[in-house]
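Omission of a single protein chain aside, the complex is shown with its protein chains in their original locations.
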Amino acid sequence: MEQGEYNRIVKAIGKKQLFAQGDEAYAYGALLAGCRFFAGYPITPATETAELMSKLLPLIGGTFIQMEDEIASMGAIIGASVTGVKSMTVTSGPGFSLMQEHIGYACMTETPCVVVDVQRSGPSTGQPTEPSQGDIMQARWGSHGDYEIIALAPNSVQESLELTIECFNLSEKYRNPVLLMTDGEVGHMREGITIPDFAGYNIFDREKPQKDLKDYTPFLPEQGKVPQIADFGCGYHTYITGLTHKPDGLPATDDAEIHTQLVTRICQKITDDADKIIKVEELFLEDAETVVISYGITSRAAINAVKILREQGEKIGHLRLITIWPFPEKIVCKIGESAKKILVPEMNLGQIYHSVKEAVGYNAEVIKFPKIGGTLHTPQDIIEVLKEKIFNV
Amino acid sequence: MRTEISISGFGGQGVILAGLLLGKAAINDDKYAVQTQSYGPESRGGAARSEVVISDQKIDYPKVIEADIVVALSQPAFDKYCRDVKENSTIIIDSDLVKALENKVYSVPFTKIADTLGKKVVANSVMLGYLQASTEVVTVESMETTIRENVPEHTIELNLEAFYQGIEFWKKGKKNGTG
Partner (left out) sequence: MFNKADRIKENLRSEMYPSIFCLGCGIGNVLNYTLRAIDECHLDFDKLVFLSGIGCSSRLPGYINADGLHTTHGRALTFATGVKLAKPELSVIIFTGDGDCAGIGGNHFIHAARRNVDMTVIEINNFNYGMTGGQTSPTTPIGGLTTTSPYGSLEQPFDLAELAKGAGASFVARWIPSYAYETIACIKKAILKKGFAFVEILVPCPTSYGKKNKIDDGKEGWDWLKEITILKSTFNKLSDKEKEQNKKMIIGELQNIERKEFSQSIGNI
């Protein structure tokens, strides 16, 4: 990005110090990351992001379109992405469910794009204005077939901005859809934020093919596992299909080996780099006998609770998952080896709890602490459960 | 220092805007602030609540646990939100819209004052003036700037007038000892 373009974005936003909602921060982050196409459909509590994008994108030469539904929104952003334009959509639970087929399509065709899910209470229409963390497993397994997904979870408005930029960078780097799994609480709460300086953050753009046109094989990476697929309109005549395809892009549905190679590669390009992708925040883990593992809005209460209990002398620590998928297996497994008990508070009936349990095995006891209905866990809730189920047992 | 503020009333009274302005003013004062809200589906009527947490350190838990300052601009809001308060919480109510039996309640005719200025709808600005003066949770300068920058241009003067009236009411009350 040129300084001029950055300046235009800051001018469009208005100020560098703002008191803003999460929903706004996703938009600011997207623009700063180079997003120039947005397609979406109104849905509580994500509509504010679409409205802001509709206002800001035209000011910096980007395109906004409200599509007829969420399926169409995903289609449009994938279409924009294959021409080389960074694109994004935003939705909540019911829309996220509709988007699953196209998320799978984007994985299979290795098309970068960012999907923000501002989670609300479900299932079905549920409580439209209440937050939840109920789509965490759907983020990983929502579409059919085998694929990998990258999903990040912010716990503050500033982090919402920063992680949105990170989503775009990861999406471009790995040529895969990346999800920002946020929630209605972070989406609608306001906090002081700072728009980063021009030199204060990084932008990653997808790699272009280096090979000559005659040697161009779109789905055969020049090195590593991420292919260099040319943008449409540059003379490479790339065929992209959701069908199982050979490295040249053409369909090959009756070949088990080709399918295995393709699907394995598109999964491994992410799992091989899991250590590079995964981000967590550790607090007081060195001597912790009890560990609370949480993410998103819940972590605000959990961290507060852990700090209070530490002051009271409890050997307790906290692990905040910033990357939800790929799941930080190794880190959680290590915690299981040193801690005796692990508490997993979530605004759902227990979702990432299962991944924690799987990573920990029999090494420690994993206890879930679900809370649904839209009210957040308070620090006191978490302290009480810890005392009841762990300390005083 | 962590101050928890809850402002509640009917939808349409500007309760959420008031919380937003308070949060912005706190940021202007170089403090940390988080503002959240809840409301029903109705555009008018129903219940609306804004929570603001102001601190000089990074804020972990973003919601009100036990409010230090509670403002209630409607009876249902008072009944709902003025129970879980600390012993020495400051409770501020609109004297015409809320009946409170508690002693330590600051009862102020926000809506009446706004009416005398010509627009009942700026009652929340009167309230912010009174809130600022009585608790000093934000500075006058910050609140002024915030109001100026965040209300429709043609209403800036009216809102600022309402804000000053709120401050005046507190000052008069202090002088009289009725506080």
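Each chain gets a letter, A and B, in the order it is written, and its residues are counted from 1.
The rule is short, and it goes like this: a contact is a pair of C-beta atoms (placed from the backbone, for glycine too) under 8 Å apart; a residue touches a chain by one contact, two chains touch by 3 or more.
Just so it is clear, the model here is predicted, and its values are computed rather than measured.
Partner chains of the missing chain, restricted to those shown and counted over the full complex, are A. Note that of A:Tyr6, A:Phe19, A:Phe37 or A:Trp325, the residue touching the chain absent from this view is A:Phe37. Remark: the omitted chain is touched by one listed residue; of A:Lys15, A:Lys208, A:His237 or A:Lys330 this is A:His237. The chain that is not drawn here is touched, among residues A:Glu5, A:Glu51 or A:Glu101, by A:Glu101.
Residue-level contact of chain A with the missing chain is found at 36-37, 39, 58, 63, 65, 67-69, 71-85, 87, 101-102, 105, 232-243, 248, 250-251.
In this section, only the chains that are shown with their structure count from here on.
Centre to centre, using the average C-alpha position, chain A and chain B are separated by 37 Å. Residue ranges of chain A in contact with chain B, taken from their complex: 17, 19, 129, 185, 188-192, 297, 300-301, 303-304, 307, 376, 378-380. Those residues of chain B that touch chain A in the shared complex are 20, 23-24, 27, 32-39, 41, 59-63, 65.
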